[in-house]
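Of the protein chains in this complex, one is absent; all others appear in place.
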Amino acid sequence: MAVMTMREALNQALREEMARDPRVFLMGEEVGAYNGAYKVSLGLLKEFGPKRVIDTPICEEGFAGAGIGAALAGLRPIVEMMTWNFAFLALDQIVNNAAKMRYMSGGQLSCPIVFRGPNGAAHQLASQHSQATETFWCHVPGLKVVSPSTPADAKGLLKSAVRDDNPVIMLESETLYGLKGEVPDGEHLVPIGVADVKRVGSDVTLIGWSKTLHYALEAANDLAQEGIEAEVVDLRTLRPLDVETIVRSVRKTNRVVVVQEGWPYAGVAAEVAQVINEHAWDDLDAPVARVTGADVPMPYSKDLEKAALPHKDLIVAAAKKVLYRT
Amino acid sequence: MAVMTMREALNQALREEMARDPRVFLMGEEVGAYNGAYKVSLGLLKEFGPKRVIDTPICEEGFAGAGIGAALAGLRPIVEMMTWNFAFLALDQIVNNAAKMRYMSGGQLSCPIVFRGPNGAAHQLASQHSQATETFWCHVPGLKVVSPSTPADAKGLLKSAVRDDNPVIMLESETLYGLKGEVPDGEHLVPIGVADVKRVGSDVTLIGWSKTLHYALEAANDLAQEGIEAEVVDLRTLRPLDVETIVRSVRKTNRVVVVQEGWPYAGVAAEVAQVINEHAWDDLDAPVARVTGADVPMPYSKDLEKAALPHKDLIVAAAKKVLYRT
Amino acid sequence: VERLDPKLLESLLHQMLLIRRFEEKAAEMYAAGRIGGFCHLYIGQEAIAVGAVPLLRPDDYVIAPYREHGHALARGMSADVIMAELYGKIDGCSRGKGGSMHLFDRELNFMGGHGIVGGQLPVAVGLGFASRYQDRDSVTLAFLGDGAVPQGAFHESLNLAALWKLPIVFMIENNQYAMGTPLAKTNAVTDLYKQAAAYGMEGVVVDGMDVLAVRAVTEKAIASARKGNPVLIEARTYRYRGHSMSDPTSGTYRTREELEEHKKRDPIVLFRERLMKDGIIDEAKLKALDEQVKETVQRAVDFAEQSPYPPIESMYEDVYADEGAR
Partner (left out) sequence: VERLDPKLLESLLHQMLLIRRFEEKAAEMYAAGRIGGFCHLYIGQEAIAVGAVPLLRPDDYVIAPYREHGHALARGMSADVIMAELYGKIDGCSRGKGGSMHLFDRELNFMGGHGIVGGQLPVAVGLGFASRYQDRDSVTLAFLGDGAVPQGAFHESLNLAALWKLPIVFMIENNQYAMGTPLAKTNAVTDLYKQAAAYGMEGVVVDGMDVLAVRAVTEKAIASARKGNPVLIEARTYRYRGHSMSDPTSGTYRTREELEEHKKRDPIVLFRERLMKDGIIDEAKLKALDEQVKETVQRAVDFAEQSPYPPIESMYEDVYADEGAR
């Protein structure tokens, strides 16, 4: 076990998977000579050469589709989206081709591809560069979606994603790339579809992933000081949802707050809430609350941006509300 | 009041708005010489000429963006998506430009544009041509989304959309284009943001829109024969939701089924359910149920397609379930 | 003609006839309600698929848009499984899930059948990329309609193919219309092969009604592509039927006269007469071929009729590699 940043953990996962399987390659803007816009692919070009670390032109639809074609032909591409904002240009390829090719071909074709990159807001990048895009991918059958909150999970989920025979969307976070944590050496696989209880508690369940998991943990600390023990569930995989783990926690706490960065309308939080209603209605002592980003395009100005994003205080307030302690 | 098809009602709305305001024009694939892939624009080229009825090449990103630019410059474009499946290619333009331009410019720019066309499955068009795309647009602040179920609403909503100073997404349905109904002559405006109770009842609320509104009405008939009086709410506008009308109905019936055509995960039904939980939790006697399309790409084969779509019997069953009558 | 093996020439005629009769039968069965959805016939364009596809090796790839029955037959897929697919039956090549627009055969490297105009082109880039990556010299033959040229995907794909020197032949089947829109209304430059120059790629134009001419240019193009120099071919042709089964053959966007004029250069008639003139075949042989083809097509219909519809549960299959994932 070594302590490293999430950036390093992702880098390690890429390196290990590329070393393990010659069919694995990395493609995207600036992944090679520049070592990645956020340095996730640092050193990979040097180690694996230009055949397997491919700098692309700026043409998201084109290179996403190229990755899909390569996957159909037996390779295991990892396509980096410099940020997920730009993947809207590739949405047709991801939704209409990657997600459906197996189905449309009656099961003949397989599309084992990973699309990965940072998702959501970083710091003051304004409306076109700050989107939390979960909903666009989670909505679509045929895709799996993962979104890690810790370096260890990042490594383990990326390795699992590369080995998965389905298209997997991996939503990372620029603001977490520098986060440090212990990461198991070598073969460390986090299964796709399995949530993780990051803090045990009995009074209220806080559900988050990626960045918001950390806000939830902060909120849990605050709540603890007021004698409220929150259980914090890290979804880790957004599609398919780990309904079992979610419901188990709800059965215990009877109160839930779901925290997401993105826009509220038809966000992942709405789905999680409804899944809880469908599976654990009788266990709920209050409606599932959601804490989300504001329903506005992201503003540039620092304080506005801060106000548009979910944070600890909102979670604490929501937790108290579902506990009727306001 | 004349009886006409939804196709004719849309055509009338287009004709009236183009006659009323010379800034209004129609652009899209096959809208002119071909009279529209689904004949919604029948006769408009002849009446208004090629300046105002523009056949485009197949380049959704390009002509969607062109519409946006024209709107910024003071025109009132109506951009037809031959079907909404193809709009994924224009998603970046719609989300990153149409929805955000006002915001990013600090309120300086206005983008009064309508994107319209048929949404969802028709008959056996398979995975790439059958998508109910609501979620992709409803998720996004800056957009309004309407989806009519009757010829009168289609006319009234389209006219309101053309006059709205925001980008409006209008999701029509190929299978409803032939549906007949009474349509008020001339100036008939259905306000955006206002739902409509299409059937009054007191035992359970069925919520739908577009096609699924009709399934809900059918289900209400069946339920009535068993002595269950369903209230049927037609959302008509999906964004912004008419929370007031929804909650008023829930207060009365205490039980809700939301019916949508699209995929379940983070669908509009999840949002509606969660909004109800947030606003009317204490009025609910059962969890909000949703009836949705199956969580699969659309299969081609007739019976598989039928099974993948929501229909009356599923709604009846869901209604009974929330009434604990199963 | 003299330089070619008479057996080969006969086989080309045979294949063109098979496609023609297959499509006529498909039209008949569509009218009879045995086939649903969109069905785009290849009648009039047979010389292109037959001139090009049989040149490929088994390890080469074919990818096509939705008007692909002819390409599938030319690649050696049996009329049985294609017809069964059109019927939506379990023995169809895509298990009834794809239908007319989504024919696939993994064994024959027939990579679909794609419904989004231009969407197959980035995928073709990936197939070519994979061949190179795997140190195979397989070629990808990617078909597209003239309507796909204005799409961004065309530009991105040709740039990537040229930039990366991929073994791809792009074959534009220029039938002069995209649905009801003539070329001059969609492309600033109507000599489509000239697009190649923007990528430093070789571009050639050929008479798409002359199967041997198509064969000759494609043979050279394949040889070039195999060495890493992609080629763009524009084959000029004409479709005799409507855009799809629901579209009239003439009257709206093209005149009966224009259609009749083009039919005078029917690729099958031209080739048959040439072979007769050169003494390669005679009336008797021709009759025998015709009988044989009719039989094949009738057998395909019988096969399709007798095949069962897919069981409803199969709707949930083929979404993910690991079916339980949802």
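For the reader, a short list of remarks on this structure follows.
Each chain carries a letter (A, B and C) given by its place in the written order, and its residues are counted from 1.
As a working rule, a contact is a pair of C-beta atoms (placed from the backbone, for glycine too) under 8 Å apart; a residue touches a chain by one contact, two chains touch by 3 or more.
Note that the structure is predicted; figures quoted are calculated from it, not measured.
Touching the chain that is not shown, out of B:Met6, B:Ala70 or B:Val162: B:Ala70 (per the contact rule at the top). Between the chain not shown and the residues C:Ala124, C:Ala162, C:Met179 or C:Leu289, the one that touches is C:Ala162. Of the candidate positions B:Gly32, B:Gly117 or B:Gly142, contact with the unshown chain belongs to B:Gly142. Seen across the whole complex, the unshown chain contacts chain A at 29-30, 33-35, 37, 55-59, 61-62, 85-86, 89, 123-129, 294-297, 299-304, 307-308. The missing chain lies against chain C, touching residues 150-156, 158-160, 162-163, 185-189, 194-195, 197-201. Listed here are the chain B residues that touch the chain not shown: 25, 51, 56-57, 59, 61-75, 77, 92-93, 96-97, 101-110, 112, 141-142, 144, 164-166, 192-193, 240.
By our rule, only the chains that are shown with their structure count from here on.
Mean C-alpha positions place chain A and chain B at a centre distance of 30 Å.
If each chain is reduced to the centroid of its CA atoms, chain B and chain C end up 36 Å from each other. Note on chain placement: the centre of chain A and the centre of chain C lie 40 Å apart, centres being C-alpha means. Residue positions 94, 96-98, 102, 114-116, 119, 152, 319, 326 of chain C each touch two or more of the other chains.
For chain A, the set of residues touching two or more other chains reads 61, 92, 96, 103-104, 141-142.
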